[in-house]
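Note that this complex is displayed minus one protein chain, with the remaining chains in position.
== chain A ==
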């Protein structure tokens, strides 16, 4: 089986048209669907969170058949992921994309569980503390700060579990968990 690192590639990865953005609607929809699955799979197994469009990304090229996805194609696939809620653009120029192979809600649950498991309820922590704390315990959410930057709304505020205190700088941001 062809591999990219230790990631197993499907057979159609060697099919040249897979790397050309198809104009015919039906064909294109199928193509986009396959690429989305592949991107999510790859990122999940390789623990990749961010894809930068202008940089080399191993999944977007196949040297065996000498094909590479064009910028237009990459943007098309990632935009579709964003539309589906499985990714977020990190900048307005669409150069950088955060891949949410866990949905945001799942991330939120992970954080809450972490907090519960480690007894951090009812205490105020800074983002930095949480992040390094989580990291040091070996769980897989080391881009916690990215997530925080974006969509605080999506976090379980509504559940009344978190409250954010904004300081004068990012370092001063604190989160209080009341589980």
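To be clear about the criterion, a contact is a pair of C-beta atoms (placed from the backbone, for glycine too) under 8 Å apart; a residue touches a chain by one contact, two chains touch by 3 or more; residues count from 1.
Please note the rule applied: contacts and distances are computed from a predicted model.
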Legend entry - Protein name (UniProt record) of the chain left out of view, among "Aspartate aminotransferase", "Spermatogenesis-defective protein 39 homolog", "Protein O-mannosyl-transferase 2" or "Vacuolar protein-sorting-associated protein 36": "Vacuolar protein-sorting-associated protein 36"
Legend entry - From A:5, A:23 or A:93, residue that would touch the chain that is not displayed: A:23
Inset, instruction - Can you list, in ascending order, the chain A residues touching the missing chain? - result: 1-2, 8, 10-12, 14-17, 19-20, 22-24, 26-27, 30-31, 33-34, 37-38, 41, 44, 64-67
